[in-house]
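What follows is a short report on a single structure.
Here the complex is missing one protein chain, while the rest keep their positions.
A, B and C label the chains in the order they appear, each numbered from 1.
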């Protein structure tokens, strides 16, 4: 018997990617889709490649009080827009919140699925990590867990494809001609994702004091790379070994022998990590790659829903990345 | 019991896409991969996102005389490089040739799967259409079949993403900096794909005299759009209706109400067609969109193999396109 | 003594390119810039690379009744937004209108500068051709003038970079993630640029009946290519020779031996034309390349202003295209 799922925020890129993954999921049946911008349209009007079984599903306006009977709701709403509404969803409906309102909120489980799958199993309120934290924390967790780096003074130089900025609602900074062929740093020494990362880092012990996070917009549609500079005296081999141990039984994280590039993950839920260290400089460089819409959003959301529902963790997520 | 398949030409883009599709196919088991450039490597060395079950498969040099036991061989070799070698493959191994050497060759079935699935069922030597002909012929077939356009004097203005030029073997014309941010027409009044298209058009009756084909390289990785100008007095509605009838039971062709764009098909085996006609000008415009590596190569190859093996035509091909 | 010039519409791409050209012009002195979106800013706030001499110029709101003393005004306003306002500009101020409101309007000269420079010399109300017509008409003019093609039934398959859609004002169709890696045909059998092109074609004699124009958005910032299919029995050599004769003394049009690509013109006022013909098919293919912001907008506007002011036609326009 299939699991009845819904998506709210279907007009955004995260919601759209959730649709793509759910449409191919062996156990999930999409019975509900809501989105402000597209309410009233059929799915096929907005997604010309949707499979016939879903083509006629009509996009509803988003109202948590008139939900159909659902087992799981994927919420992909702008940060700040979801807390009140999701509080009205009946508790028997599991929620995976791709948006930013419930990360480390009371009553919600932080869904860093590759690192803490056991915490997620059976839960009904799961907050997906942000896209930058997903890439960062998967890279740092093995080192922190093994004590190979110190938690203080970590520098994260992060780069994201432009879909990470969302559909933009008409912000001309994200218009094609304005953002093509240019690399844009932004938000220096600001803090949107910092508390989430600091708190997770500190979950491994110690203080994340001095954390630095610098995001950049890269002229490509998808993909995140974080280049992390941490302090520690481990060797490259120790770091790689620690990560291979840490992720030995985990299906989605690949520890690679060479620097990963973002397209390796494109269209998939995979996460690539790599390390290079120089004990003489007390330096460990970590590289982490994810698809911001995959592991950084809808992929990890489906992984979390699988864990929450007791399904195989990889259900619906086994497709290879798209190359080139 | 699974069907044992092999790929030759795994280093090229078509071979790589075949790998992606086969890895997710419910009935196919990849047991053999060959490629000159990558022989000796494990699949995981070349394809970092390959699933664990295939990671250790070692890429063989291509030698048709030392093939393992196979049910189906997908061949994706440069045009001119495959005829002699494929002739040595035992007849019990079905071949789908993605390359250009066997289109309309004796003993080979022309694999235009959306148009003539019955011709392909059970065959063992199938020549995949070229990527431009795939997009073109799916667009023209309903009109020719219904007599809504005349076969003479058709003009095909074709645009392809740069993966259509292949990996390039170091041709600097296809280097990033040389081919980015520019649109390159080429091959004016030349004929590589013309005979294949003319012959298929004439298969519906009449002469394809005066056929014109102008290809252009577009600065994007994947995707083909053909903009076709044909002569006929049909209305837009007649053309759309004819296509909806023609493809009523076909799973991969979508007749759309508005002009399709290439990304609608990206990563999928879908084919989009649309028409606009002006009887006063004796003009029918047809638009056809495919992914050059999907319907234009590996997608249609898997579809052909499904038909040849008596599997459901959509097996392994149901994934939605990747957007954005 | 320098010529005092102003720009209205400085926030748009056409206005910005006019600024770039005027800043490097040996005779023009920019003394006025207006733009709704950016009024109140200094030029350096909007254009970080503006030369020091212009950095502090403050962008004014656009009000034709409070213009400073000017010799030339470049207007780059959305079509439909300029006619009433420009009518209030004193007649001693020469206007070059890059926008679409005055093409073939009474009292305005059609500024197809490479073809009809003599018509423009000394004029004070000049309507710049549209970007698609600029590319198209430069390509067709030599053939029409020499009688090598017939004016009826010309098909123009046109492709433009996305800056051609303007800054978009937040239309998500032109957002990066939505328009990257995709090719978008639009406006089939519609007519925005058709009357302008038909009228110009008919200026060489005969009827432009049956003209077809199909535009496409290409995922690149700048550049236009038109691929034109016309009827005529000329040979390739006759077409190339006719164009070389026609443009023998003209500084900006290059007749090339091979198909031009859009980046050849990028950042310049150049126009490339090429032809391939097949008398047996009664077919002439013309290819025309311009930068939509160069010859298609600000470049031709400066050229027109040079002609209008009696300056050397190439003043300020001699820079080589930017490659790669």
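Keep in mind that, in the parts below, a residue touches a chain if its C-beta (ideal position, glycine included) is under 8 Å from a C-beta of that chain, and two chains touch if they have at least 3 such contacts.
The model shown is predicted, which means the values in this text are computed figures rather than measured ones.
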item: Candidate in contact with the missing chain, chosen from A:25, A:125, A:150 or A:263; value: A:263
item: Full-complex contact with the absent chain, from C:163, C:184, C:214 or C:238; value: C:163
item: Of B:181, B:196, B:291 or B:313, the one touching the omitted chain in the full complex; value: B:181
item: Interface with the undisplayed chain - residues on subunit B; value: 13, 161-163, 167-172, 174-181, 219-221
item: For subunit A, residues in touch with the removed chain; value: 153, 155, 157, 159, 161, 177-178, 180-186, 188-189, 210, 212, 214, 216, 218-223, 225, 227, 229, 259-264, 266, 276, 278, 281-283, 285, 287, 324
item: Subunit C residues touching the omitted chain (full complex); value: 13, 16, 19-20, 23-24, 47-52, 163, 181, 221-222, 251, 254, 256, 260, 264-268, 270, 272, 318-324
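Rule of thumb we're sticking to: only the chains that are shown with their structure count from here on.
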item: Excluding subunit A, groups that stay connected where the other chains sit; value: one piece
item: Same or different contact residues where subunit C meets its copy subunit B, judged by the half mark; value: same
item: Subunit A and subunit B: spacing of chain centres that average the CA atoms, whole Å; value: 33
item: Rounded Å distance between subunit A and subunit C, as computed from the means of their C-alpha atoms; value: 45
item: For subunit A, residues that touch 2 or more chains besides their own; value: 13, 163, 181, 221
